[in-house]
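One protein chain is absent from this view; the other protein chains keep their places.
Let's look at subunit A:
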Amino acid sequence: MEKRVLLVMQDGRVVMGILVGWDQKSNIILSECIERRFSLESGAVDTSLGVYMVKGDQICLVGELDTGVDDATQWSEIRAEPLPALRYGET
């Protein structure tokens, strides 16, 4: 079962790739990995990263990608602030 997933990391980075491995500590191995950088000045930019091993404690969220929606979206047109890093304590 090789599915495309989207990872949100604790520092706010968004990384997508094919889920090829995981363990109980939610360490995850992704192949054909792409980082999607968001900014307000220009649209989202994709950067190819290759194979990635992400430590479980750096992961915030793992989402199952709907490839139809993902492919149909013109990400280069979408402007948004990058996701913030985790914030602990007082708001």
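As a convention for this text, a contact is a pair of C-beta atoms (placed from the backbone, for glycine too) under 8 Å apart; a residue touches a chain by one contact, two chains touch by 3 or more; residues count from 1.
Simple rule for what comes next: contacts and distances are computed from a predicted model.
Colleague: What is the missing chain called in its UniProt entry, if the choices are "LSM complex subunit LSm2", "ER membrane protein complex subunit 4", "Exosome complex component RRP43" or "DNA replication complex GINS protein PSF2"?
Modeller: Matching the unshown chain against "LSM complex subunit LSm2", "ER membrane protein complex subunit 4", "Exosome complex component RRP43" or "DNA replication complex GINS protein PSF2" yields "LSM complex subunit LSm2".
Colleague: Which of these, A:S26, A:T47 or A:S76, touches the one chain of the complex that we don't see?
Modeller: From the options A:S26, A:T47 or A:S76, the contact with the absent chain belongs to A:S26.
Colleague: If you put the missing chain back, which residues of subunit A would it touch?
Modeller: Missing-chain contacts on subunit A: residues 6, 8, 10, 12, 14, 26, 36, 38, 56-57, 59-67, 69-70, 73, 78, 80-81, 83-88.
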